[in-house]
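The structure appears below as structure tokens.
The complex appears here minus one protein chain, its other protein chains still in place.
By written order: A and B. Residues from 1 in each chain.
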Amino acid sequence: MKITRKQFLRLSGLSVIAVAAKKLLRTRTASGANSEGEKAVRWGMAIDLQKCRQKEGCNGCIKACHSAHNVPQFADRAHEVKWIWKQPFEEVFPFAQTQYTREIFAGSPVLLMCNHCDDPPCQDVCPVGATWRRDDGVVTVDFHRCIGCRYCMAACPYGSRSFNWQDPRPAITTVNADFPTRTKGVVEKCNFCEERLAKKLAPACVEACEEKALLFGDLEQPDSEIRKVLRSRFAVQRKPELGTGPSVYYLI
Amino acid sequence: MSDRPFILGGLIVFVAFVTTPVWRDVSTRRIALVAPEIKLPAQEKHCVAPISYMRTSHMQLLDEWREDVVRDQQRQYVAYDGKVYDKSLTRTCLGCHGSRGEFCDRCHSYSGVSTLNCWSCHNDSPLAARSVR
Partner (left out) sequence: MFMFEKALTGSRRYWLWIACLLLVVLAGFLCYLRQLAQGLIITGLSRDITWGLYIAQFTFFVGIAASAVTVVLPYYLHDYKQFARITILGELLAVSAVTMSVLFIFVDLGQPTRILNVLLNPQPQSVMFWDMIALSGYFLINTVIAMGAINAGREHVSPPGWIKTLAIVSIPWAISIHTVTAFLYSGLPGRSYWLTAILAPRFLASAFSSGPALLIVLCVAMRKLTAFDVGREAIHKLAVIVTYATAINILFVLAEVFTAFYSEIPEHEQSFEYLFIGLNGDYHLVPWMWISFLLSLIALTILLVPRWRTEIHLLVMACLCIFFSIWLDKGLGLIIGGFVPSPLGTITRYTPTLPEWTIVLGIWAMGALMTTAFYKVTLSIWKES
């Protein structure tokens, strides 16, 4: 049959569009089906600083986290790797107090970790997609993909991330065989114990805290423990004006 | 021709370079070619996939497992025989195959095939927590 070039091109174009549209539709509906119809979870943590202050020098949470995750212990502060640590109140909330109100919490420790932001700057800047916010709110790092450019560390407004300037293994005192180490040249940070969350366990720091100062739960569930406490007590966040939407709250 | 020494010299270097495989082979001590002996697990008779598939494509399987766990939090693997495994290099793979020295390295060293550097991060022998310091 005679067919002009114009007709042929038109037909081919329409066919390609039809096939592509069908494929697109199929992938769209497929991903919808895989999500198992679960309600959105948003993991969050409320840190009760009053309870945290009870025991001086207490660092059970830090020890639990760092030993569970094979976090290397470097004495040199410049090259330290830490997922969770404490710093004095006036350094964490420098503009929360004036010279007249400084005394009440002067020097009192505040527990710090990754804030697992709702809109993390680290996710925006990563050139390879090695760090991203999961659907359940956990901001995670893919240590296989990280190229060690440290852009995420520059972008994080909270200083939550650490870089492996050298091989971490010699500095791990006791290796937890059940969790990998990292290698030199990648960035790491608190992962909200996502490997424990997968087994329906609470994060290591939450479990280790003797004063029960750490409250972990689903911020999307209105009747979760964490939501109840956020309704009953005044909570602050670190640098909320930056619009990052942290998932970590501090009960002063 | 003032270039003659350069041309001759260059030619000699080139010929030597191009025939490297020949004279290296001739000069290497002969060793008996024995197929590597890998330690098979005592209890399990089946791997997570048919052996023929594992032989050809365990790399792809490991890649898929990595992406599934890290990117999609899908930790369960339903094998061809219906058994459910945990997608873990150390726990599942080495849980049966012992350690990298007893298993992975045997074939990889023999064939000279290098891998992605799994073991700089992942634990290469799951039996005990090692004390490094």
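General remarks:
Convention: contacts are C-beta pairs under 8 Å (C-beta built on N, C-alpha and C of every residue); 3 or more make two chains touch, one makes a residue touch a chain.
Computed from a prediction, not measured in an experiment: that's the story for all the values here.
For the chain that does not appear, the touching partners among the shown chains are A. When the omitted chain is restored, the residue from A:P121, A:P180, A:P203 or A:G217 that touches it is A:P121. Only one of A:S67, A:N164, A:N191 or A:S247 touches the chain withheld from this view, namely A:N164. The chain not displayed touches subunit A at residues 77-81, 87, 91-92, 94-95, 112, 121, 123-130, 145-151, 153-159, 162-167, 184-187, 239, 242-244.
As a convention for this text, only the chains that are shown with their structure count from here on.
Taking the mean of the C-alpha atoms as each chain's centre, subunit A and subunit B sit 33 Å apart. By the touch criterion given at the top, residues 134, 140, 142-144, 167, 169-170, 172-178, 180-183, 194, 198 of subunit A touch subunit B in their complex. Here subunit B touches subunit A in the complex through residues 66, 70-71, 73, 75, 90-91, 117, 120-123, 126-133, going by the rule given at the top.
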